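Next up is a structure, given as structure tokens.
A protein chain is absent from this complex, but the other protein chains hold their places.
Just so it is clear, A and B label the chains in written order, and each chain counts residues from 1 on its own.
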Amino acid sequence: MAKKEALLTGTHFMNGDIACAEGAIAAGCSFFAGYPITPATEIAEHLSERMPEIGRIYIQMEDEIASIAAVIGASYAGLKAMTATSGPGFSLMQENIGLAVMTETPCVIVDIMRGGPSTGQPTMPGQQDVMQARWGSHGDYEIIALAPSSVQEMFDLTVEAFNLAETYRVPTLLLADEIVAHMWEKVVIPSAEKIRIVNRKKPNVSPEKYMPFMPDYDLVPPMACFGEGYRFHATGLTHDEYGYPKTSSSEVQERLVKRLCDKIRRNTDKIIRVEEIMLDDADIVVIAYGIVARAALSAVKKAREKGIKAGLLRTITLWPFPQNQIAKIEEHAKKIIVPEMNCGQMVREVERAAKSTLVVFLSKLGEEPHTPMEIFEAIRRNC
Amino acid sequence: MVGIMRIEIRFAGFGGQGIIKSGIITAAAACLYAQKNAVQTQSYGPESRGGACKSEVVISEEEIDFPKVVEPDILIVMSQHAYNEYAENVKQGGTIIMDPDMIPHEKDLKNVNVFRVPATQIAEGMQRKIVANIVMLGAFVAVTGLLDKNALTEAIKANIPRGTEELNLNAFEKGYEYAKNLLKS
Partner (left out) sequence: MVQEIMHPLSKYLREAMIPHIWCTGCGNGIILNCFVHAVDELEMDLDKLVVVSGIGCIGRSAGYTNADSFHTTHGRALAFATGVKLANPELNVVVISGDGDLFAIGGNHFIHAARRNMGIKVICANNFNYGMTGGQQGPTTPLEASTTTTPYGNIEHPFNLVHLAAASGATYVARWTTLHVRRLTQSIKRMLQKEGFCFIEVVSPCPEIFGRRNKMRTGLEMMDWFKRASVVENFSDPSKAEITPEKLVVGEFVNIEKVSYEKFLHEKISQINERKVGW
């Protein structure tokens, strides 16, 4: 009974959704629960075939609320778990993304952004969920979101999303757009020893001494799982280090919620990834992510050919937001251009971080992302 | 085979004609079997069948930054609607390969090489209308010489249902021959 290979080491030509699914498998994801939605469905379809053949779990749930709930359950039962959706489903998941934050559940949520609001344009791209990703659930929290720009990154960043989720015990989002998800490109899947895999910290105390929400020095508590003999309680209510509800204590609320934020805030240097292209001497800097970053790169190259000192900052990590990297740009850049496929979301953060540098926003909605020429024209006009 | 900087190809028609698959096969051929960089993107409506649909491929010797087609060098078009939409957008000196039976109304286009390949009719002659897109791919290789025949046939085999290899390769060959004859005449 030869099981199929889990890791498809080699060179492939695949689309972003499939690369994401294979990235999850490579990261050790053993549980996927989802609900069909364009343009994320191919992830579920692919995993419905792949997961059983390598002895892992795939289930289609009754809706996205159930999908994320099942993912949290599976994670607490010890498996690396993922769900994938798009805007409307992502909205439905927000309640339990809050639960995952509160119960410090390592899990990955893929949101393939399409045009909204509401049902919007199911088959068309968008970057309209950037703020929903950050603030979609109620209450204060910090979350991690990564934005891939290529099919290779759909693989690589899915692996990274699992590693971050397991390291910080936080739901981690892969915030991709429809174009990257449906685009076909070359993907190189490395051999197992070349893929960095992180697993959650386990407790090294006896069950009697285990406090499920007592953090280590890094503010992250080690995680026991159901069935391991620790017999612990977890709740979406405000809770103390034992996991017991403390719904009337201001002190516990303050301690818990601040720690949930601080475990990310104090580690931003380790979490944040950006790509800096020709930034050192740049007078004018384009800040972009996802598919738009590729048009921006083309535009910046063209500008350099024309003697304009342009550069590109590609925010691979959208949340926590790379403020320091933007503050650095401010030292030399005269203007910042932010093209986004929305009516202005990340640009607000850029404006906040840039303080005095003039920020120009380029909006685009609908089928096509900004063309390189459109961004180049904006560079030319503003240099 | 000469080095290519950046070639943009657009496939367009309606859902169900295998338009998206054609793009994927072409890009896979370039990427996996011709050692070039290639990327395929697509656009379609919410309909499963019948809606307007396009599939775009960029092939380059260099890293491809922007993956979408801006001004196609080559348009392969299989419906009147798509023709109306995209025919005038082809680069000066570019190429259109079209299925004339699907496009009764042609425009008067200047500075474009037009090849009329009755792919749907040829496929119907094989009792398999569904392979019309593969007929078009044969014609594409013959007309443009962009990719080796072998690269395309390998990519076709890797991207079709098992058991349909003979049918598809046959369709490819028929398109290739038809276009070769067009070139001669």
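Annotations
Here is the rule we go by: a contact is a pair of C-beta atoms (placed from the backbone, for glycine too) under 8 Å apart; a residue touches a chain by one contact, two chains touch by 3 or more.
Not measured: the values here are computed from a predicted model.
Taking the full assembly into account, the omitted chain touches A. Within the full complex, the residue among A:Glu62, A:Asp269 or A:Glu331 touching the omitted chain is A:Glu62.
The omitted chain makes contact with just one of the residues A:Glu53, A:Asp216 or A:Asp262: A:Glu53.
Considering A:Leu79, A:Leu260 or A:Leu313, the position touching the chain not shown turns out to be A:Leu79 (whole complex).
Among A:Leu99, A:Val198, A:Met278 or A:Met373, only A:Leu99 touches the chain that is left out of the view. Mapped onto chain A, the footprint of the missing chain covers residues 1-4, 30-31, 33, 52-53, 55, 57, 59, 61-63, 65-67, 69-79, 81, 95-96, 98-99, 103, 226-237, 242, 244-245.
Here, only the chains that are shown with their structure count from here on.
Considering their complex, residues 11, 13, 38, 122-124, 151, 179, 182-186, 291, 294-295, 297-298, 301, 367-369, 371-373 of chain A touch chain B. Interface residues of chain B facing chain A in the complex, by the touch rule stated above, are 23-24, 27-28, 31-32, 37-46, 65-68, 70.
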